[in-house]
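The complex appears here minus one protein chain, its other protein chains still in place.
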Amino acid sequence: MIRVQEQDFDIGTELASLTDGKTTVGGLGCFVGLVRDMANDEQISSMTLEHYPGMTEKQLEAIEAKARDRWPLQDVLIIHRYGRLEPGDRIVLVATTSAHREAALESCHFLIDWLKTKAPFWKLEASETGESWVAARDADNEAADRWSADRPK
Amino acid sequence: MIRVQEQDFDIGTELASLTDGKTTVGGLGCFVGLVRDMANDEQISSMTLEHYPGMTEKQLEAIEAKARDRWPLQDVLIIHRYGRLEPGDRIVLVATTSAHREAALESCHFLIDWLKTKAPFWKLEASETGESWVAARDADNEAADRWSADRPK
Amino acid sequence: MQLLYFGWVRTRIGIGRETLELPPDIADVKSLVEWLKQRGDGYREALEDLTVIRVAVNQEMVDLDAEIAPGDEVALFPPMTGG
Partner (left out) sequence: MQLLYFGWVRTRIGIGRETLELPPDIADVKSLVEWLKQRGDGYREALEDLTVIRVAVNQEMVDLDAEIAPGDEVALFPPMTGG
């Protein structure tokens, strides 16, 4: 399930919806990304996330499908916010459930690595010295690429 | 922080305590293990977790220290239950926060892999055909061992 | 053709979306980008380094040599920074 939204989400409620009343889930993996108050040694006052409505949902669905293809997953949840956020605010949640812990943990890692570089979001950071667009990091591309190698499951 | 307890825990409350009011956390990684209703093609009616009070806490603290040694972590939370559990019940929660997503996700994976084989817990499963102790899996040992190789961070 | 701009491509060009009538000889992304660069300083600044320009046609990622047709929705933007 994919949700692209401006409003905040409650981690407990979201994760409960993936496991409550289910007796086939062995493991729940989860990652939550938050706005940090520092970037490049500068104090950040806010971060504004811009996205490409329509394409964002398509890309996230394609990434979810890729994860389901690779791991035996039960539920997949991706929530990504856009709009103006402040330090400490939640940006993104990815969570997966599986009978097996390896599948849950690895697929979460994959989902966040891929959406970093393949979902059409752009971050604008505001600090005392003005606004600047966050540059893509080579490390994020490398993290995404390492899932493309045909590793045994 | 280590907690070994009989009672259940609330995922939302626990994770909120790691991030609420903090503006230095970039990523929260989390894994929750639950009791499945099937084991070796048999329907499980309950699972009883036995542990070694005193040693359990020591081992979990040692595993936490190892994780902190290896990754730049802010908070580490491990909650492990013991006693009688039923399918769908939560067994264990590991969660870590870091400025960096890689550290949060990898350390979670490490913590659950290590506590599987290094924390003194034993599982007794009950089914229609009686009770049986869960056997250690080679796959779990291999998963734990792969963190021992001196990989670059 | 429907054109969309995001991130610093948008802020340099100055608008997020426009509809343009293209000359008939523009049949791929590369020639579209070259044509846009003639339209003003903002466009030239935004599209000057093609190694950091990403393109989606009808909401699918494509290469610079992808073909385009008049009814397409073409988006130009910097490398994505989600998550």
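Note that the chains are named A, B and C in the order they appear, and that numbering of residues resets to 1 at the start of each chain.
As a convention for this text, a contact is a pair of C-beta atoms (placed from the backbone, for glycine too) under 8 Å apart; a residue touches a chain by one contact, two chains touch by 3 or more.
Since the structure is predicted, the reported quantities are computational estimates derived from the model, not experimental observations.
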Wait, the hidden chain, what does it touch out of the ones we have here?
B
Can you tell me which of B:Asp8, B:Glu50, B:Glu86 or B:Asp145 touches the chain that was removed from the display?
B:Glu50
Selected residue (touches chain absent from view) among B:Lys22, B:Arg68 or B:Lys118:
B:Lys118
Touch rule applied to subunit B and the missing chain gives residues 33, 49-52, 54-55, 58, 80, 91-92, 112, 115-124, 133-136, 140
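To be clear about the criterion, only the chains that are shown with their structure count from here on.
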Compute the centre of every chain as the mean of its C-alpha atoms, then state which one is farthest from the centre of subunit B.
C
Averaged over CA atoms, how far is the centre of subunit A from the centre of subunit C? Could you give it in whole Å?
26
When the centre of a chain is set as the mean of its C-alpha atoms, what distance in Å lies between subunit A and subunit B?
22
Among all residues of subunit C, those touching at least two other chains are 83
For subunit A, give me the residues that contact two or more of the other chains.
33, 112
